[in-house]
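For reference, the structure I am asking about is given below.
Of the protein chains in this complex, all but one are displayed in their positions.
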Amino acid sequence: MSGVRQIARRRLLGDGLTLFGALALGCLLFLGLFGPWLPLGDPLRIAAGPRLGAPSAQFLFGTDELGRDFLPRVVQGIRSTFLLSAIAVAITAVIGTLLGLAAGYLGRHTDQMIARGADILFAFPALVAGLLVAAVMGPGQASAITVISIATLPLFIRVVRSVTLGVAGRGFVTAAEVAGASTLRVMLVHLLPNVMGAVMVQLTYALSIGMIIESALSFLGLGVQPPDASLGSLLRQGSAYLTIAPWMVLTSGAVLSLAIMSVNLVGDAVRDALEPLKGRPLT
Amino acid sequence: TWGKPAEITGFDVHVAGTVASWEMYQMVYETLLTTDDDLNLQPGLAESWEEVSQTRFIFTLREGAAFSNGRVVDAQDVIGSIERIRNPETASYWAHQLGEIVSMEALDDRRVAVDLARPHATFLPALAHITAAIIPVQEYQAGEFNPESEMLGSGPFMVSAHNQDESWTLLRNPHYGRDGYPRADRMNVAIIPDESARMAALRDGRIDFTTFENPDAPQMLGTTAGVAHHPIQTTNYYRFDVNALSEDSAFHDRRVRQAMNLSLDRDAINMLVFNGTSAVDYPVPAAFGTDACHDLDTYALPREERLARARELLAEAGQPAPRVELMAASANPVLVRIAEVAQQSLAEAGFDVRIAAVPTAEYLQRVFTDGDFDFSASWLAGYTDPSMVIQWWNPNFAVWNLAFQEEVPELSEALAAVRSVPDSPERDEALRDICAMIDEGANLLALVSKVDYVVYRSDQVEVRLADRTGSANTWQYIAEFAPAE
Amino acid sequence: MRLIAYLLPRILAALITLFGVSVLVFLSLRLLPGGYADILLGPFVTPEARALIAQRYGLDQPLVVQYMRWVWAMLGGDFGVSMVTQRPVIAELLRRAPVTLQLALIALTLALVVGYPLGVLSGVRAASRRRKRDFGRVVGAMGASVPDFVLGSVLIFVFSVWSLWFRVGGYVPFGTDPVGNLRTMLLPGLTLSVFGVALILRTTRDTVLRVMTEPHITAAVARGATPGAIIRCHILRNAAIPVVTVVATYFGFLLGGAVIVEVLFSVPGVGLYIFNGLLNRDYAIVQGGVLLAAVVFITINMLADVLYALIDPRVGAAR
Amino acid sequence: MTARAQEPLVDIADLVIGYDTGTRQVRALDGASLQVFDDETLAIVGESGSGKTTLGMAAGRLLPPEAQLLGGRINVSGVDVTSADDAALRRLRHDRLGFVFQNPTAALDPTMRIGRQVALAMGGRPGPEAIAELLSRAELNEPQRIMRAFPHELSGGMAQRVVIAMAIARQPHLLIADEPTASLDASIREKVMATLGRLRAESGASLVILSHDLRLIARHADRVAVMYGGRIVELGPVVQVMQAPAHPYTNALLAAAAGNEAPGERLRPIPGTPPVLEARCEACAYAPRCALRQPRCEAERPEARRLAGREVVCHRAEAVIGAEQPTRQEAR
Partner (left out) sequence: MQPPVIALEQVTVTYRSGFLGGTGFDALRGVSLSVGAGETVGLVGESGSGKTTLGRVCLGLLPPTSGQMRFGGEGFGKLRHRRGQLSVVLQHPEWALNPRLRCGRSVEEPLVLTGVRAAERRERVAEILHQVGLDPSFAARLPGQLSGGQRQRIAIARALVTNPRFIVFDEAVSALDVSVQAQVLNLIRDLQERHGFGALFISHDLAATRYVSHRIAVMLNGEIVEDGPSGLFYGTPEHPYSRALLAAV
């Protein structure tokens, strides 16, 4: 285990880019988790400042069209976008992993059914699915979570399935079967720990996709409900005022990009650490 | 080129109930009457009308008015159109507005007489609304014209091409009755729902005129050369529908509704959402020039006292902190902003308001059909006459608000009575009483008046705009628009 | 023959998938609160009017009957009519398909032209230097981190304030006015392509790195082949395999769901059509559109599978 | 055998190579020295992990990037491999060396037809006849069919021979074959080895075989080098080494292999596990497992010395040779 930790230290933090991503991610995580308790101001307080006030010492990120302080709104946006996607992706990871395990291990009809199900979700245009879900369930967090799940579920199923296919042929699985272990036991005790690496990698990708989807939904007015903010809804809010209040789009857009980028960078690094790709030089 | 913010929702002029559709119909169809800048009735397709008695009207059609296929509009078209509106098969919501018509007869080709069962003051204003447009009935009956999928009218333009959600091409109606009009040979319509894209289009001159609901739009475009703007006061106002009927809603208790009405900060809505360009409005729209409602507590008391009263009412009702959901169609950011401001001002009185921004279709179904909501934000077309608007407070008359509007018998009687009273000081008096009753019921609240922010390229187009309009008749002078030299 | 044996199960699977998509879209549409009657009549809708409209469009039938009718009509090429315009949906879809296709092609081409060579370069460089810190990761992470609506908003702003050559909205068909067409289509294409660049770049970089760990590359090095020759002969083709799959998915996604960009830039494509159809509860449009998108998506993925099999002979042979 | 007069083709001296595994450094070669001469077959044997592949790859500087040269010299055909620039190295590999890798199917580009790959290996623009000719030289019966095939369509034995054909395409002076038969069926092994031997003899090149299959080696090599713990512990003519090992490890290895035993006889595994070195081993690496070890073995690093016609790295070599007979005879 100490080896893992060492790898983590060397590989994850070894280069500046990853370090940057990890730091940014840490900050965002901190803001997301503890934002409401930080002395940043009330994100919902209307007329806290002038309408569409430019960034100033008092309002670092300026104010919006209802005179709300934009900084706490962005922080709240991080919280909803980030945490919401994280919850959604976590749920999806659990479901997708189980389905992928079942598909890869049980094979045949189960595999066919699950694979087709994943295909259906995959073939459904993601945003249309989003619109439909949001419309059926009503906009809000629940439907945002559902949409993110629908969009990322096939990713998990596919990856876990293919890894499972590889693992299921290994000796220890056959040995457990011969010893009389039940299907569930084989899946949970023997297969699950061995696909976790792939799941972890997928998790970070799914998280960044989740954030994009959440923001896109909010951007279309289908995400979190006003007056609460998510990065997407802030962008939507700001994009109407781009000409006279560019700070709204710039700050929230930058934060969103930073969030996705840092998750991506850290995800890359996790991938590299778990499954190092060492191409050889061509000389 | 007109930058239109939304595509029509259907072709049938007698049926569609959305402004987006009306605006397009107004290009193609005509009504018997229209209104002028002061919202007085004006000749439209009918060059004159005669009020023989309170129940009998005779309309004389304009000489030379013709549909764009060249056929002259005749009396049968008028009768057939009104019949079609009244036909339940058509499912036109306008049938009620016309009152109870007993008979219609064509006196000659150009004259129609209409008999009502009883006096109906809003009969004429109702005819001035585009939903009462005159369609070519002869072609309709012959099956040559299907009003559900095409448009053919006597208005200034005719449809030459349409790409859904994309563009329309309108050409001059060569048989338009007024000589020299329309001044433009052709009008392109670009459907651009996105506000930023619409601004961009204005900036690069791809469209010549458009409207914004966002009060900041003119400012955002301010720096661009050639862009002029013109706010049009309308008789429309933003409103809250409050669900008085549902027992699930805290607003079932009238005191809670009154408390909500009292604690609303209409000034804040005006200042924050509209940057002060709008004005507090009343059930009887201020645009009509009456002062009904102005002295009521809801409007006249200082805010602190209103809040104190509201808290008292809530305490009386035994609900010091009612949880309510405020619904708004997410497609319209202005409504959402109103909801956000309202949420905060209501919180001061103890309300716990949750906002639900939902898709339009869902909003419509939940509010108007299911009555499954607490209160919702939208706006109300003030039409062209104060006694038309207030009829909405009789749900049996209005029908659309049956799902949530409480019927108050005295109010309904008063409304029925005022309907037959012509504009006069007595009527103003009656309106004041009615307004007090409306305020008492707090079932359908006026918030602030709705301003249409028209923005156009003064270097590209010559426009004529009214200062005030009723019923989304923003482009009533469209025939006089012309390309700038 | 082998191709048929390869394709047959796939086609079968595709049909099942399509069936699933059709049921899903059909059911979820019926579950939506609000209907076309609400949209058409606004607040003035009455139960009678609602019933009338339902009857007119056959919505009063049991769901199963409605579904069967729809599927049956569609098998005959009839996608139904739009309630708003009363025009056949299929005509409108076909009119818009080229727009979306063009947009997708622009985005894809940009993404490929930029992403693939950069990915190969970055992969080769990453393998040659032991440092991981290379531009490929930076560009990849940055490209993937700018959502299209952020980029779109900013681009619209920039290009409308300083009226540069590009234009926002006002689509004209390429056939009518190629220059005008490009003026309106390049920006949305660019917006869409940024994510694609990142996607392709990263996939390519990863696969190049993976290919470079394979013994046959070492074998080529051992034969004394020059790096250029190795890249040309061995890496490019091998690295293309996963990229084909990713590109197919991306292309399918572009064809089916560039909704946001189409809305932002007022591009009259299929995505916008479906989007508005959904808002208007215009069932036939959404059903037909989603199904068309699914067909395209599945077809493209199938084509990618075939291509995959062509590039990698092992695939077609397995089983 | 006495030292040859001629210049060695390969001269590896005191080679130390470590692998950076991310957490620590593994010393795969710990001072290996080896010379290969013209026109001979040299086998390198040893347990898994003893450093055979590392040594073979080092000769062409083909080690993966995580391998680090920590000391020693490699001279191949007069080129100093450790310091040559890319171009010189490429020329050396191109003109003088041939490699046959452990897993033949993986060493072929899966997306390219065999014919084309062979053509690439031959250089220039060889016609189909030339390619077919080359393939038949490697004893492939249907060269036409094979040229059209993709690697996955070949059996392991065929792929192995294709790889061999590619390796000899340019008449290398030195052919290094890493476990050329490991992935093959017993019946094909012999054929492949025979092919290799014949081709070597034809061209007069030298062949280095890396393997842990002692029986195979015994039949096909001239000289054998036994590796243990990153060093060559015994090097000499194959008959002498196999018949009378001078290193206890060679002895143990022979005793452990199944196939040489008589019915009812027990195999004698080597106790303990092979070492994984992290630094220079300052003792005999085999000492912990050695039955003959003495305090000296654990305190002093043995150096190579000549004994009974071979080089051996053992303090106790005399005692090993002195023990009457190697295992096999002893049991009879």
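Some notes on this structure:
Each chain carries a letter (A, B, C and D) given by its place in the written order, and its residues are counted from 1.
Note that a residue touches a chain if its C-beta (ideal position, glycine included) is under 8 Å from a C-beta of that chain, and two chains touch if they have at least 3 such contacts.
Just so you know, these numbers come straight off a predicted model, no measurement behind them.
Only one of D:L70, D:M122 or D:A256 touches the absent chain when the whole complex is considered: D:A256.
Touch with the chain omitted from the figure is made, among D:A87, D:A194, D:L267 or D:A291, by D:L267. Those residues of chain D that touch the chain absent from the view are 47-48, 185-187, 189-190, 212, 214-215, 252-253, 256-259, 261-263, 266-270, 273-274.
Seen across the whole complex, the unshown chain contacts chain A at 170-172, 174-182, 185, 189-190, 193-194.
Here is the rule we go by: only the chains that are shown with their structure count from here on.
Compared on C-beta pairs in contact, A-C and C-D come out with A-C as the pair having more. A separation of 92 Å divides the Cα centre of chain B from that of chain D. Each chain gets one centre point, the mean of its Cα atoms, and the points for chain A and chain D are 50 Å apart.
Shared contact sites, meaning residues of chain B that touch two or more other chains, fall at 196, 199, 331, 359, 361-362.
Annotation for chain A: residues touching 2 or more other chains are 135, 138, 239, 242-243, 278, 280-281, 283.
Listed by chain label, the pairs that touch are A-B, A-C, A-D, B-C, C-D.
For chain A in complex with chain C, the residues that touch the partner chain are 14-18, 21, 112, 115-117, 119-120, 122-128, 131-133, 135-136, 138, 208, 212, 215-216, 219-220, 232, 235-236, 238-239, 242-243, 246, 249, 253, 256-261, 264-265, 268, 272, 277-283. Those residues of chain B that touch chain C in the shared complex are 7-12, 15-18, 88-89, 91, 93, 146, 148-149, 162-166, 190-194, 196-197, 199-201, 203-204, 206, 331, 359-369, 378, 399-401. Here chain D touches chain A in the complex through residues 22-23, 64-66, 86, 89-90, going by the rule given at the top.
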